[in-house]
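Contents: one structure, followed by commentary.
Let's look at subunit A:
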Amino acid sequence: MRLVVALSAAVVLASALIYTSFSAASPALTPSQLLREAQPGRSYQLTGKVAAGTVHHVGEGLDFSVADRAGGAAIPVAYTGTVPDPFREGREVIVTVRKQDGRYVGERDSLITKCPSKYKTAPAVEKQNY
Partner candidate 1 sequence: MAELGRICLLLALIVCVYGIGVSLYGARTGRLEFSDSGRRAVYALAIVLTVAFAVLELAFLRNDFAFNTVADTSSRTTPTFYRAAAVWSSQEGSLLLWAWLLSLWSSLALFLVRRRLRDVSAYATAILLGLGGFFIALMIFYASPFQTTTPKPAEGVGLDPLLRFPTMMIHPPMLYSGYTLCTIPLAFAAGALLARRVDADWIRATRRFAMAAWLFLGIGILLGARWSYSELGWGGYWGWDAVENASLMPWLTGTAFLHSLMIQEKRGMLKVWNVSLVLATGTLAIMGTFLVRSGILNSIHAFGGATLGVPFVVLIGVLIAGSIYLVVSRREMLRSEHRLDSLLSRESIFLANNLVLVALCFVIFWGTYFPLISEAFTGNEASVGPPWFDRYTVPLALMLVLLSGIGPVIAWRRATLANARRNFVVPLACGALTALGLLAAGVTQKPLALAMFCCAAFVFGSVGQEFVRGARARRAMAGGAPPAALLGLVRRNRRRYGGYVVHVGIAVLFVGVAASSSFQHAVEQRLTPGSSARVGAYTVRYVRPTAAITPKNDTAHTGSTLDVGAVLDVSKGGRHVATLRPSQGFYDSGEPAQGTVGHLIGGQAVSHISMNGGLTRDVWTAIAPDISTPALQRIVSVGNRTLPADEAGVAIGVLAREYLKNPPPAQFHFIVSPLVMWIWIGGLIVFGGGLIAIWPTPSAVRRRVALRSRARASHGLARA
Partner candidate 2 sequence: MELLAVLLACVLVAVVLAIVGAPLRAARDREMAGEDVDSDTDPEHQAAYVRAELEAAREAKYLEIRDAELDLRTGKLSRADYEAVDGVLRAEALELLNRLQALDSGEGAEGGGDRGEGAGGAAMPGRPQPARERLSNPEVED
């Protein structure tokens, strides 16, 4: 009897978890995919390489363009927040973006740069404060 109660509780909690994860998740897209599929207002995880010559400091923020790994379409992103140490042109990055008024705005502190070395390095993810 106790087992049944415990299992049901577990199932209920698990369902809540599963449901929210699907709705809270942001899909990972490459720049070419983003250009095709992006809907305004939804957030996406943009993954790709920082295109050469596109990094500029603009006031408090950073503008840069993200291109497909294999080269090609580059999407300009207006980003504010912490810039991880390994960030530079040619590095692979993941940044959460939202399409606003035709521009792509990077979510604050969401920039992650993949470290080039093959082994462990820094997680540069910003923790959201609650």
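Regarding selection, all candidates are chains of the complex that A comes from, given by their letters.
Note that in this section a residue touches a chain if its C-beta (ideal position, glycine included) is under 8 Å from a C-beta of that chain, and two chains touch if they have at least 3 such contacts; residues count from 1.
All figures in this text were calculated on a predicted structure; none of them were measured in a lab.
Here subunit A touches, in this complex, candidate 1 (chosen among 1 or 2). If you check the complex, the residues on subunit A that touch candidate 1 are 6, 10, 13-14, 17-18, 20-22, 24-28, 45, 47, 57, 59-60, 81-86, 88, 92, 94, 96, 110, 112-130.
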